[in-house]
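Every protein chain of the complex appears in place save one, which is left out.
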Amino acid sequence: MELTDEAWLRAMLVVEVALARAQADLGRCPRAAVRAIVAVAQAERFDVVRLARDARTAANPVVAFVGTFTELVGAEDPAAADYVHRGSTSQDILDSATMLICRKVFGMIADDLALVARALAVLANRHRNTLQAGRTLGQHAVPITFGLKVAGWLQLVLDALARVRSTMATLPAELGGAAGTLAAYAEYATLDGMSRQGLPLRGVELIAPFAAELGLAEPVFPWHATRTPIADVGATLQFVTGALGKVALDVQTLSRTEIGELSEPTAPGRGASSAMPHKRNPVLATLVVVAARQVPAHALVLAQSMLVEDERSAGAWHAEWQPLREALRLTGGATHTAVELVTGLGVHPDRMLANIRLTGADIVTERLNVALAPILGKVNAKRLLTEATLTAHTTGTDLAEVLRQHDQMAGLLTPAELRDLLDPARYVGAADVLVDRVLARAAEVGIHP
Amino acid sequence: MELTDEAWLRAMLVVEVALARAQADLGRCPRAAVRAIVAVAQAERFDVVRLARDARTAANPVVAFVGTFTELVGAEDPAAADYVHRGSTSQDILDSATMLICRKVFGMIADDLALVARALAVLANRHRNTLQAGRTLGQHAVPITFGLKVAGWLQLVLDALARVRSTMATLPAELGGAAGTLAAYAEYATLDGMSRQGLPLRGVELIAPFAAELGLAEPVFPWHATRTPIADVGATLQFVTGALGKVALDVQTLSRTEIGELSEPTAPGRGASSAMPHKRNPVLATLVVVAARQVPAHALVLAQSMLVEDERSAGAWHAEWQPLREALRLTGGATHTAVELVTGLGVHPDRMLANIRLTGADIVTERLNVALAPILGKVNAKRLLTEATLTAHTTGTDLAEVLRQHDQMAGLLTPAELRDLLDPARYVGAADVLVDRVLARAAEVGIHP
Amino acid sequence: MELTDEAWLRAMLVVEVALARAQADLGRCPRAAVRAIVAVAQAERFDVVRLARDARTAANPVVAFVGTFTELVGAEDPAAADYVHRGSTSQDILDSATMLICRKVFGMIADDLALVARALAVLANRHRNTLQAGRTLGQHAVPITFGLKVAGWLQLVLDALARVRSTMATLPAELGGAAGTLAAYAEYATLDGMSRQGLPLRGVELIAPFAAELGLAEPVFPWHATRTPIADVGATLQFVTGALGKVALDVQTLSRTEIGELSEPTAPGRGASSAMPHKRNPVLATLVVVAARQVPAHALVLAQSMLVEDERSAGAWHAEWQPLREALRLTGGATHTAVELVTGLGVHPDRMLANIRLTGADIVTERLNVALAPILGKVNAKRLLTEATLTAHTTGTDLAEVLRQHDQMAGLLTPAELRDLLDPARYVGAADVLVDRVLARAAEVGIHP
Partner (left out) sequence: MELTDEAWLRAMLVVEVALARAQADLGRCPRAAVRAIVAVAQAERFDVVRLARDARTAANPVVAFVGTFTELVGAEDPAAADYVHRGSTSQDILDSATMLICRKVFGMIADDLALVARALAVLANRHRNTLQAGRTLGQHAVPITFGLKVAGWLQLVLDALARVRSTMATLPAELGGAAGTLAAYAEYATLDGMSRQGLPLRGVELIAPFAAELGLAEPVFPWHATRTPIADVGATLQFVTGALGKVALDVQTLSRTEIGELSEPTAPGRGASSAMPHKRNPVLATLVVVAARQVPAHALVLAQSMLVEDERSAGAWHAEWQPLREALRLTGGATHTAVELVTGLGVHPDRMLANIRLTGADIVTERLNVALAPILGKVNAKRLLTEATLTAHTTGTDLAEVLRQHDQMAGLLTPAELRDLLDPARYVGAADVLVDRVLARAAEVGIHP
């Protein structure tokens, strides 16, 4: 993942080059100066550690970076130095650089989410009839299929993918100058005596070509102190890890020793313990959960970054950088790990079947309730079943047996009818239709099993 | 704001009625039963306090509610009682009721945001040329116009409005049954021997009419454990209070005693202190900031509600209710307050002018820098100005005076040129064009000054 | 739990009475005025709903409350009205009232935590030799005893109890006047021509008797804008729900259908489902987890309330009230529920034993590793066991059997030695000593099994 200090330095260089090129396109910067700026715009020519240290003096890294960059360009071509960072302000550069990095990481996340979605589509399709216990509040509830469960995961991942793509398309360049008026950009243009088609030069004409150079969206308005893009990025990343976290938490739960219905893909050494040779810890799911536990806290700080005073803030902006970087890193890592997790997921239908049998008739009491309601009345039916299940639990008898011997049940159902009613495989409702609905949604975005 | 326990009770009644009606539409519930259910579906017939207390037993309020509702319907029409909550599960009812309430509150928020936006459009347009100090890190930076500042606010509010409308359109009904298979809905249908066009009855055919009855979106998949709607609602509310919080924080800052550029609309008693008769506290802005400080914490809990295990969770679902209610209440209140704040906002251009004069030539050093760069070279120009401003600050002399007497400045500029350069009104860049860009965006959604 | 608007009203009345009494003790308020104030200080005489509504005007409820209270006292005794809220400010009253409520709720929480601790001490002692699988990352690791697990819970609860008691002892009264100088208190005293022992009257002499009247700690300094007590209350409540949440999460996990080692105390109707008669949901544990998922978000807002400007804040103070109230309510409720959960907890040693046998020899691979290391060398021993467990898992053979037939194991251990090594009951280390260590700590604070 490209989230080092050096990555930011490279992105800032791309932004300064784009600024020079956009000005050159409007005739405000000599091509020779652009060439000199491009020539020097190489991360290797900077001392990243020193820039990071010097950032403290100005509370941002751009001031020192621009100083060094100007010197380097001046050494290459003294006349070009005047065109470095021309008319600009620290926040234009850093915000634009941050958006470049977000776009890149979002692209990687989108690619990985698509892989996760495809693997889940395959699983949902394959296991559309694989019987499994549905669990609510940790207890067996009614039967489901494993395909249904996976379809729910897929639904979430498609939601995440849609949000990532949608946010990615709106990531804007930043261009406003010292207080968002673009005044210095305009001033330089006026100074150069330039004008386009006789119109007064106001600076705004620079926004579109600058954004186009960067491949970022054109902002309606400088967003130095109106932090929609940052809040959006935070909310989107939080959604992604929340979605993947749901999948991972289910994997962890279902791969518990006593449940054993799923297992992580194995690899040499993976999930090893430093002391217990038998251990195969579910480390991939754990890594995903780890991200899901952290990203919401970062997204909170990013959301709070909207609450800023003035044209540029005294702290809120600066408090964005580290949470943003961490949220990108964690989400990128979690998505990448999730691909590995779901593509190699071990599914154990035999254990699913064994587990569903643990609760015998309990898992279909809802169905019994439906079946008996018209015979005994709704209230009586529920009362009878509540008592019968309690008796079954207390005495350790199977509920089916308790029912067979119950006075009120005498003559109500034939043994075949009761057997049918007690078969969990015959009580999975619309599971397969629901799987198809989600697969159809996936197909709409080109994801097929 | 409709966010009491009783409001939820009413919404749950609406949902139960919709469920009966949708089943009746498919021929699965007699019209007479629907009539009885509708007749009894009145909040007044329930003891809200007792329902709230009984909720503890099942860790949700629906079990006790359904019990009482069934009794009441049975008293009205014994045969109808069997059709109450038929095939349903607690979470179908409560989630759908919550979405109904969200839609209603979102509607109110959208209406109020549109009023805020309109008032801001008026202010931005009116003050497009009202000179004001641009401030960064709490210090005068370069001149702006008050219209530009308001345009930034408007941009944020339009972003918020777009998100509220977009989220509102996706709020889905919930229908899945005990573990999301819709099995009991299907079972009742089968039991009734009904079938539509010879197709097997699966339960899914109930989703669309049920959602239509409620006026909510039709879900692709039951979202008992895939909490996209909840996370979206949280993120949207957080965005709204973040956007309004930025406006309010600027109002608080600019209405500080020493700044005095804005003042809240006055009303008898408003902003009074219990001890200081002269006090007119900025209470409207404060109420908005109060919401903006709290809602992100609620949104965090709602985002974390995505991280749940199984078909229904043992805690995460239950932890949603109170944060969601509080976030709706705070955001609804803040938006309503914001209307009052911005429509009556006192703007004091004379104080804006007086304040900008406080820093004399300082506020245009960026412009001086641009002007002197081609004459002295970029580096020399910045050095000269840095020294001159330091001299000015240290000696208490006006920077203009220091420059006039500076050796290096001799003969560079005529007095008229210098006067022009030092005039803040001539250095507001593209402020008015940027105002127009945001007004144009507002016009696209029907909001005009 | 006493956390209604009315409870706050009552607490504010107690504070106003204490203020009058403290001033009377210093001779600054006639006893007759105190009597009138006491006579009127009854919550029933106020319209709580109206006070709540009027609170919006001043952004706090005290201004309207003092107005009404003064009127009521004036109606009783016109001369006494002048002594109502004399010299005071809204925040003195509301902060002190909040501390009264905190102290009361903390007292209830401490009592309940002591009950929880006692029940856990009993369980830890009773089950000191009850064998159970230790689980890490969801997988069987090495054997533990259930007593050890409970001792860990007890350790956490003792930590929580210590924090609650310690914070409770420091909850301070608030007395500072409009900006923390106590000037108005002093001014009234001067005006009355009073002086104590010839010393100048400064207001500070009022702090100690006022705090004593309330039974709160005497503050060194007014804390209007230095919010240590609020941050402490938040951190303490968060700790309590975190501690109980750990217990509840373990109960939820161990009462999963497939594990079944613990079960919640049953009660008629408790844990019922609206559709599935067999369901006994772990609702008590769920209610505790629900609190633990929410309180940290409230504590975050309370911690952020430290970040305030000036002598009194424009929003941070006001943003404290609701999170504080919710955090108290949730923590008080969770603690009360926890008492019920742990005192009636169903423990099933037979299931613990059955589960530990599921993994056969796996659960003692660490021990085998230790035993084989000196024979085979540390590295070889671990390699052999890693391979053997993999073989066992892959082939479905019991690890013990794989080892018995393994070449390298030939002649290394007698069957009896191997049997001993494979007995999980002989590999619980210092579990009982650790139980005793925690019980000894409990005994120090008077908690015995």
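Brief remarks on what is shown
Note that the chains are named A, B and C in the order they appear, and that numbering of residues resets to 1 at the start of each chain.
Assume a residue touches a chain if its C-beta (ideal position, glycine included) is under 8 Å from a C-beta of that chain, and two chains touch if they have at least 3 such contacts.
Predicted model only: the values in this text are computed from it and were never measured.
Contacts of the undisplayed chain with visible chains (whole complex): A, B, C. Among the residues A:A58, A:A169 or A:A440, only A:A58 touches the chain that is left out of the figure. Touching the missing chain, out of C:P61, C:G152, C:P209 or C:P323, is residue C:G152.
Of the listed positions A:L3, A:A272 or A:V379, the one in contact with the omitted chain in the full complex is A:A272. Considering the full assembly, B:S255 is the residue among B:Q23, B:S96, B:Q155 or B:S255 that touches the omitted chain. Mapped onto chain A, contacts with the missing chain fall at residues 56-59, 62-63, 66, 85, 88-90, 177-178, 184, 252, 267, 269-276, 281-283, 285-287, 289-290, 293-294, 297-298, 300-301, 304, 314-316, 318-319, 322-323, 326. Although one chain is not drawn, its touching partners on chain B can still be listed: residues 133, 135-142, 252-253, 255-259, 271-273, 275-283, 286, 300, 355, 358-359, 362-363, 365-366, 368-369, 382, 385-386, 388-389, 392-393, 399. What chain C contributes to its contact with the hidden chain is residues 59, 70, 74, 81-82, 87, 134-138, 141-144, 148-149, 151-153, 155-156, 159, 177-188, 191, 202-204, 220-223, 225-228, 231, 235, 238-239, 242-243, 245-246, 249-250, 252-253, 289, 292-293, 296-297, 299-300, 303-304, 306-314, 366-367, 370-371, 373-374, 377-379, 427-431, 433-434, 437-438, 441.
Assume only the chains that are shown with their structure count from here on.
One copy, chain A, sits rotated relative to the other, chain B; on C-alpha atoms the angle is 180 degrees to the nearest 5. Our note on geometry: chain A versus chain C, Cα centroid distance of 33 Å, whole angstroms.
Inter-chain spacing, taken between the CA centroids of chain A and chain B, is 22 Å. Looking at chain B, one finds that residues 59, 87, 177-178, 184, 289, 293, 297, 300, 304, 314 touch two or more other chains.
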